[in-house]
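Data block below; observations after.
The complex appears here without one of its protein chains, the remainder shown in place.
Now for subunit A:
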């Protein structure tokens, strides 16, 4: 068992999400950064969907009763095992009665801690993900608190060789990111000059950004007519433009339906870049084609395959 000595700013249990119930209004939740969370699982030999800990901004401190193999990926929270620094994007062993401690994030924003076997909590509607707005899933439907005890599950898929990930697979986090966007479905509600502004400007991530969505600030995106549409489904990466003209991008815990016009969607392959930005960072958008978006998904799948063969035990 693993005891939470200090929970960190916002630490939740997440897997790859609660899919299949959006028609009932249930958010999907799941890890904000799919890539980092899945790589963390691969590094410890878990299946991709095993539950991990997601820490945001500043990480927690955890005491391990037993020796465990763990991996840390995503934002760099300068982890220490019993005062010895560990490297990010790597797997290592925490000794029996060892303490794993994380600090404030130095690069990126969200960090994933995977333990070999995954974190074991009840599956709710097919997922272990915490959805704090609905208060379900994960550990009692909430963020971790001091004293919470976590157990290790059995979501292991293969034997592995412990080590550090090749730098080829490690994303570089900066204070300025460019996100590729597929236009639609309501891009026609904006004039071409306004679209030029959208693609030609830099937007700041505001403090009103969390697991439900990223609110940006920058040059106003004006609608040709009314800002609102009849409420309809919204999705991961959907870029809504409410009446105030400021982009609002949907992330993991987003509501399933909304009534704002959507100029486009950040492609899935670029969502990890978005969710590793923090308030104050800058975002630029670039229009891309569907082929480019799908190529990014294929590349991601190829990377997983290569990582699996790289950490396979000989």
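As a working rule, a contact is a pair of C-beta atoms (placed from the backbone, for glycine too) under 8 Å apart; a residue touches a chain by one contact, two chains touch by 3 or more; residues count from 1.
One rule holds in what follows: contacts and distances are computed from a predicted model.
Missing chain, UniProt name from the options "Beta sliding clamp", "RNA-binding protein KhpA", "Inhibitor of KinA" or "Succinate--CoA ligase [ADP-forming] subunit alpha": "Inhibitor of KinA".
From the options A:136, A:152, A:179 or A:307, the residue with contact to the unseen chain in the full assembly is A:136. Note on the undisplayed chain: of the listed residues A:65, A:196, A:228 or A:290, the one touching it is A:290. Taking the whole complex into account, subunit A touches the unshown chain at residues 19-27, 124-125, 133-136, 182-185, 230-233, 235-238, 255-258, 262, 265-268, 290, 293-294, 297-298, 301.
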